[in-house]
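Apart from one protein chain that is not included, each protein chain of the complex appears where it belongs.
Up next is chain A:
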Amino acid sequence: MTSTDTTHPDAAPFLSLEAVRKTYPGVVALDRFSMEVRPGEVIGLVGENGAGKSTLMKILGGVTRPDSGTITVDGAAHDGLTVEQSIGSGIAFVHQELNLFENLDVAANIFFGREPLRAGPLKLVDRARLREMVAPLLKRVGANFSADAPVASLSLAQQQMVEIAKALSIKARLVILDEPTSSLPIAETEKLLDVIKGLKAEGISVIFISHRLHEIERVADRVVVLRDGTLAGTLAKVEINHDEMVRLMIGRMLKEREKAGEAARAPGSVALSADAIRTSTYPDRPVSLELRRAEILGLAGLVGSGRTELARVLFGVDERLAGSVTLDGKPLDVGSAADAVANGIFLVPEDRKLTGILLDLSIAQNITLPNLPAHARRSLVSTGAELATAEKQKKNLGIKAPSVLTRTGTLSGGNQQKVVLAKWLAMNPKVMILDEPTRGIDIGAKAEIYGLMRALADAGVAVLMISSDMEEVIGVSDRIAVMHEGQISGILDKDDFSQENVLLLAVGKKPKSLQAAGGVE
């Protein structure tokens, strides 16, 4: 694409992985994975959530050791890297979540812990020298801000430049950018892509991880596609195009339409309707959505597309900036989770351990917490009523625990999730929102949770399931809504379910099959 192509196809690779395998209990995260990165090469790394990208990053960063395989950095072969080896050989990371001290200025962040000191016993920071050292780094990343600017005053893209400058300051030879653009507006993204080109021109290798495939198309020299922990394919520069990447990401599923289970059901009446809601994460993107009774609506999209934020607003824990909500046709003002619960709108949150349950309380105490007054006489908790409810739910959901008095913190993830479900099932849900309900749960418990969601829908509850697991979304939902950058990019009916369609909508493109039919909002 550029005339200043500095990739040296014949040069020895800076990094090469050979047959790397990493397993976690019950999961093969990475298997027979091989790739090479040559000096000055920009590699686009793509794959769905859970395809193994994070594991690969952890291995390169020295955070985890692979079970087998060889990692060769700069000619030296290793079974696995340590963090020190990773840093020492010039591998630098820029994470989606930035690791900057917002209260310090740019220069202090770049050389944090490595500040040049003045002579003398006091070890004062030599600020003049520090500035001299920072200036060329900022120039290299094309910074338009000064070294004295507090990081908190910078935009996200500028903060990312600080991170990249930090990487350059340790003489990085490979910079790994983990979804750097996922939260950037378009103009800022351009700047970042320019920085990547600048790195390449200096002979520094880049691994660029992104869900935004058109960005990969523009900067990558080669694309490596991961699927289910294995190398799904490598695309040379001339082969890189959007459809090809999608095909490799979802593999054989491309042409098959997955119509899991029964035929489409007759939709129920509208239970909850959200009209032009705005969340604080995407304040300029109104979202409208209808949840129907007796239906599981899958909410798909990439991480950061605004799904969780939408759920939090509907449940009342986040502020609704604009828009209106109706429940059963009547306007509803949900100002707090307590309001939502009082109206039968329940949330099984994404972060089970922080917000779903209280790890230190017993199963019984967790289950009755949202409905404690119903288990009390004259404001005093009736232990009998509490235990009865808990025992019933424990039995119905098959919670595996010695007793309902067991601390929930000692349970497995699947059983903890069942406790979260149990507390809502013990009440009368009208609308049930589940955010990644099967994350971190073993396969057996997953199936049980799918069964519970189906049973809820059959009982007339409107179910909204947020999930990043493609097979789950397609296999469980009756309809699928897909979010992209804070907005619903399309709603798929059962006949249009396919991984390809979901993925296209998730990256902001319209599936061809739907364009004619006009099935997209």
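The working rule: a residue touches a chain if its C-beta (ideal position, glycine included) is under 8 Å from a C-beta of that chain, and two chains touch if they have at least 3 such contacts; residues count from 1.
What we mean here is this: contacts and distances are computed from a predicted model.
Going by its UniProt record, the hidden chain of the complex is named "Putative Sugar (D-ribose) ABC transporter (Permease protein)" among "Small RNA 2'-O-methyltransferase", "Ubiquinone biosynthesis protein UbiU", "Putative Sugar (D-ribose) ABC transporter (Permease protein)" or "Cytochrome bc1 complex Rieske iron-sulfur subunit". Contact with the undisplayed chain is limited, among A:Leu347, A:Val463 or A:Val476, to A:Leu347. Touch with the chain that is not drawn comes from one residue among A:Ile43, A:Val134, A:Ala337 or A:Leu387, which is A:Ala337.
Shown as candidates are A:Pro136, A:Gly329 or A:Pro373; the residue that touches the absent chain is A:Pro373. Considering A:Leu98, A:Val125, A:Ile170 or A:Val317, the position touching the chain not shown turns out to be A:Val317 (whole complex). Contact with the undisplayed chain is limited, among A:Ser54, A:Gln96, A:Asn396 or A:Ser412, to A:Ser412. Contact residues of chain A toward the unshown chain are 25-26, 315, 317, 336-338, 340-342, 347, 349, 354-361, 365, 369-370, 372-373, 376, 379-381, 410, 412-414, 423, 440-442, 444.
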